[in-house]
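Left out: one protein chain. Kept in place: all the others.
Let's look at chain A:
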Amino acid sequence: MKVLMLDQAKCTGCRACEYACSFEHTGKFNPLDSRIKVNEFWEDLTFVPSVCLQCERAYCEEVCPTSALTKNPETGVVELNKEKCIGCKQCIVACPWGSIKLDHTGKEVIKCDNCGGDPACIKVCYPGALSYEEVEDITNVKVQETATRLKEIAKDLVKGGA
């Protein structure tokens, strides 16, 4: 199974992901229709992307009165069935992350669906702040980075011991 990974340290704040997401879902360019949002902290020029985390215990699913939201056990994605959605917005209230929202018309609930397994946002993220990876690989890079540092320390330790 693959998951969408965020690495805020690499985000440059360009927001291409928002435009790619908007276009993928609506055929138009409107950041308000994007399921992913880049948050900006201008005081120190820090950028943090946020997107639906597809919670294991999904409050949005629990609170939905019409079962329009259901977690797909195979993909891990909490899917929104537009036909069943009555627009009550309870899911928006329940989501702890603000990851379910209304589109720019204020009438339609929208959420990240990983583009059905081929996320548009990662295709335009050149710095690699967004990636779509197999669960067993998601922390590989970080583990490798730590291991590389430990390797250097180990080398020094050997020198000291010799």
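Worth a mention:
Definition applied: contacts are C-beta pairs under 8 Å (C-beta built on N, C-alpha and C of every residue); 3 or more make two chains touch, one makes a residue touch a chain; residues count from 1.
FYI, contacts and distances are computed from a predicted model.
Choosing from "Molybdenum transport system permease protein ModB", "Aldehyde ferredoxin oxidoreductase", "N-acetyl sugar amidotransferase" or "Thiamine ABC transporter substrate binding subunit", the protein name stored in UniProt for the chain missing from the display reads "Aldehyde ferredoxin oxidoreductase". Of the options A:30, A:81 or A:139, the residue whose C-beta touches the omitted chain is A:30. Of A:3, A:63 or A:124, it is A:124 that touches the chain left out of the display. Residues touching the missing chain, restricted to chain A, are 9-10, 12-16, 19-20, 22-23, 26-33, 42-47, 104, 123-124, 126-127 (touch as defined at the top).
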